[in-house]
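Every protein chain but one is kept in place in this view of the complex.
Going in written order, the chains are labelled A and B, and every chain counts its residues from 1.
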Amino acid sequence: MLKCNLSQLDNLFAAVAEAMPLYLPTQGKNGANYTKWQAGAVWSNTCNTQKGPKDLFFPQSEDLMAFKTQGKTIEIIDTRNEAEDFAVFGVRACDVKSLEILDRVFLSEPKDSYYASRREHGIIISLACNRPTENCFCGSFGIDASSPNGDVTCWLTEDALYLRGNTEKGEKFMALAAPFVTECDDTAAEAQKEKIQKIMARLPLADLKTDAFGGGKTEEFFNSPQWAKLSESCLGCGTCTFVCPTCQCYDIRDYKTNDGVVRYRCWDSCMYSEFTRMAHGNNRNSQKERFRQRFMHKLVYFPENNDGVFSCVGCGRCLAKCPISMNIVKVMKALEGEQNG
Amino acid sequence: MQTVNTQTLIERASALLQDGTVSAVLGWKRGEFDYDMTPAVFTTAEELAAGFVYNDFCGANLSKYLLKKTREIQGKILVFLKPCDTYSFNQLLTEHRIHRENAYVIGVPCSGMADIHSIRKITGEGIARVELTEGGLLVHTLYDDAPVAVSYEDAMADRCKTCKSKKHVAYDELLGEEGDVLDSHRFDEVAKLEAMTPDERFAFWQGELSRCIRCNACRDVCPACTCEKCVFDNPDSGVENKAPGGDFEEKMFHIIRAFHVAGRCTDCGECSRVCPQDIPLHLLNRKFISDINKTYGEYQAGETADQRPPLVNFTQNDPEPSDVVKGGHDHA
Partner (left out) sequence: MAELNETLIPVVGVITDVRIDTPDIKTFRVVTPEGKKPFDHRPGQCAMLSIPGVGEAMFSITSSPTNTEFMEFSIKKCGCVTQWLHAAEAGQMVTVRGPYGKPFPVDDVFAGHDLLFIAGGVGLAPLRSVINYCRHHRDRYGKIDIVYGSRSKEDLLDYQEIVNEWQNDENVHVHLTIDREQADWDGHVGFVPNYVKELGFDTNKVAVLCGPPIMIKFTLEGLCALGFDKTQIYTTLELRMKCGVGKCGRCNVGAKYVCKDGPVFRCDELDELPGEY
């Protein structure tokens, strides 16, 4: 365990940023978000960032390749760049877990090379949550906010940051941090962990259960009468999917430039009416069907295909952001309530 | 604090369900916390008793739901509308978008709605409970033993701070007293934008709109956006898009939308309320309202259900807009 006095933290950030791009939460007009560190940047310890670190690995919009076309001919240009190492500081336990969930999608064969490359080069420095919010329910998904995964795990106390390297990649960061840290035992970090665990236990959503859900429950929930009620006032916007750290649906599109065509991909949303539209029909014509798809995917389909792992980490962003305050917690409670009858 | 309470509304709605005047009630449903209400339809007195709520967190404008609900309902649907919501209702009537005969409108007074984001800015994250008292809000956080007192004014949504009217312009019955149209100074914000140099203004909108994630919530909630198929959702339009190919496109989306609702936007502020990225989208629309006022005379969309919007009401005396409102760089 290493200790960095808070007075040294900016120096540590500066040293890391010297070696590689460093992203960390800073306050913007709409709250905290991951931004690239530059001199004078003020790290924000707010729980949680408006959007997760998903953008750094799977950007909302990214170019995939380019084409040069002339007459009947086409030339394909591989525009992929070798990614450089970068560090992401202050990632919460839920968001670390969200990347593990995205890994299951993008790193399964055939690997998505765009994501894989960023994942390979990104060093995750996680941070235990001293002040979780009322919207947090990561514990329901077996996530321990007091002890996040990641390449390096950090704990913050009033006067210091405690760091523990977990992986080889993490050691790269620890080496850069070396001038600003001292060796210490884990007493302070353990005490902080305990404090956090006590807070987690009394969060309003602490007793939200996931037992009712999981693979093999399609028949049980698909035709539930609850879907009509739950989706009744859904606007069909993409807010929940775009702020969700585990939503990964995408679209692939082309745009014409002055001298060719660029094929790019962008986030898409199963909430959108055109998502599944084909030239000759649409298999999800109503918002009820689209709404159901989103939650069935997170609570039933994804665990069915991924060893029981849910595609939700309880980060609470959909609770904070949905324009009509409908969210996965209300869905789970309604479906479960019906089951218990 | 709202002057009419939940119980009064539940009693009235239950009575109207009971005597068959209406077959359903469109209102707000209690959530997990004290502030996360969801628009919902209730069909029985029991459902109302179990979940209906009206308080300072019922900001959602229910008028747009009538688009679908008045078309599909058997009988009438009761809808509770706040003063500013009734302007949207009238505008939808003007555009023949809702079946008036299937709606039963009860006007509910509104003393301004609280915004949980404004409250968070004062109390910080981790709101365990919000008590609505005569004197203000008492916010209990997860961390501090002493609750934080927040005045209604400080808790209020920005759009309510410049409320244009406490008057209900459409209703079948009214709860509480008739209010007045207010002198809201809401165009002061537009004047600030107009006072900027073109470069400053460009930088301002660049900064705001660059946060857009194209979730389309502003469009989907907007009572003036009622196209059966939005051009931006239509794969055959050539402009269908979910995320920008370049950062220019987000601006275009919002500017095109502002043009499309110009003269029809009632300034209800829902676009800014729902924006997950906190972009003051209503300012674009308000600028159009201000320009229309200056060009064609004072006009409030939705004030009545039978007025002709100035932009579809050509007269030979109409001035050239460019003679009235100067914009952009002066190329002279």
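By our rule, contacts are C-beta pairs under 8 Å (C-beta built on N, C-alpha and C of every residue); 3 or more make two chains touch, one makes a residue touch a chain.
Here the structure is a predicted model, which is why all the values come from computation and not from measurement.
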Considering the entire complex, write down the shown chains that touch the omitted one. A
Touching the left-out chain: which of A:T46, A:Q192 or A:Q248? A:Q248
Given A:L6, A:V42, A:I74 or A:A175, the correct residue touching the omitted chain is A:I74
Even though one chain is hidden, which residues of chain A still touch it in the full complex? 64-65, 67, 69, 72-76, 78, 80-83, 105-106, 108, 110-114, 116-117, 215, 218-219, 222-223, 248-254, 256, 260-261, 263, 265, 268, 270, 275-280, 283-284, 289, 293, 296-297, 300-301, 304-305
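Everything below uses one rule, namely that only the chains that are shown with their structure count from here on.
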Which positions of chain B touch chain A when the two form their complex? 31-33, 36-41, 60, 65, 124-128, 142-143, 207-208, 211, 213-217, 219-221, 233, 235, 240-246, 273-274, 276-279
Parts of chain A lying in touch with chain B, wherever the complex brings them together: 28-31, 46-47, 50-51, 60-61, 131-134, 199, 202-205, 229, 232-233, 235-239, 241-243, 251, 253, 255, 262, 264, 266-269, 272-274, 277, 319, 321, 323-326, 329-330, 333
